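The complex appears here minus one protein chain, its other protein chains still in place.
Showing subunit A:
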């Protein structure tokens, strides 16, 4: 059987109350017993003394009739079971009663009489202060303790009854109280904790008490939150590790063909005549793309390490323009493209290639989201808001369902057949490396907007 804490506390309380009551009961019983015994003793002593006084006359003059009437009187008194009167010579003058009962007390007193002092004129002049007593006999009384025992027994019984009743009532009261105050909240805490332990980290423990148990519930909830965050981070990190594994392998494979392509382009640039102006332009585009690609590969290779930014003075509007221009024009087919770039945007220290990559990825995603949509509108904006520079990419695409929105930045999260699900993940890393962040707002069927926030002020200060 499982003993819970409430039971333990109740048990302890009952133990305490019982011990206390038993001790108090024991002492009061003993006190009462003593008081009764003292009273009994006093009464008996007074009785035997007054009896001795009464017996002076009959013992002195050997009046047996008087003695037997005195004796009969005494024996009729409560508790007196035996009475014996002897004279000084030891002769029994009166004897009656039962002597050998188990519980009794014996009391004796000397019977004495006053005699005149040896000075004879005392008889005439009065005795003055000189008094002389002579022993003339002895009285023995035996008193039974049965009555006292009966009384003590009934007192004992009453005490036991009262104490047990008290213990029961107190225990019941304490049990109820503790069950209500302590037991229920603890039980609830236990069931709630069990629910959480079954994996439901979103569960919130609701506790109405404001005592320690309430605080415990609050602390528990806080712990749950922290656990959830850590767990999410852990999952991300796990995913990341996997990504790094795959990506670094892939990059390694890609790097060699890229080397071939870039050396091929180098040769082509030398060989191809410049009759057709499109050729060198295309070659240049290819060369740029390849170099960007190799950079990207490098990044991928360094995915696990912190990104090393090549900081330079960057004009954000330029970066946006270059990024869009680098995307193939076929991509924007049927798209109503709009650029609203603010003039007041300061130069910042940043890695232009990385930022370009961010813009490219966001624009690509936007266009892809509008593939099956009529009325494709794409807007790229740059503006200054306070100390921040804000780059936003909005589209009128299919939008992102609410439940997915939190995981769009996760690596390998994709809804596309040919997608890798790495685009936004890389964007997030780059922006975070710049000390900024990316936000998403989206409504299914209406469109999506990605906003990149970059710090403008800090760079200014660095310039100074």
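FYI, a contact is a pair of C-beta atoms (placed from the backbone, for glycine too) under 8 Å apart; a residue touches a chain by one contact, two chains touch by 3 or more; residues count from 1.
The criterion applied here is as follows: contacts and distances are computed from a predicted model.
Visitor: Going by UniProt, what is the name of the one chain that was not included in the view, given "Indolepyruvate oxidoreductase subunit IorA", "Fe-S cluster assembly ATPase SufC", "ABC transporter substrate-binding protein" or "protein-glutamate methylesterase"?
Guide: Hidden chain, UniProt protein name: "ABC transporter substrate-binding protein".
Visitor: From the listed residues A:5, A:123, A:195 or A:444, report the one that touches the chain absent from this view.
Guide: Spelled out, the listed residue whose C-beta touches the missing chain is A:123.
Visitor: Of the residues A:114, A:187, A:222 or A:385, I need the one that contacts the missing chain.
Guide: Only one listed residue reaches the unshown chain, and that is A:114.
Visitor: Given the full complex, what residues of subunit A touch the hidden partner chain?
Guide: Here the touching residues of subunit A are 56-57, 60-63, 113-126, 128-130.
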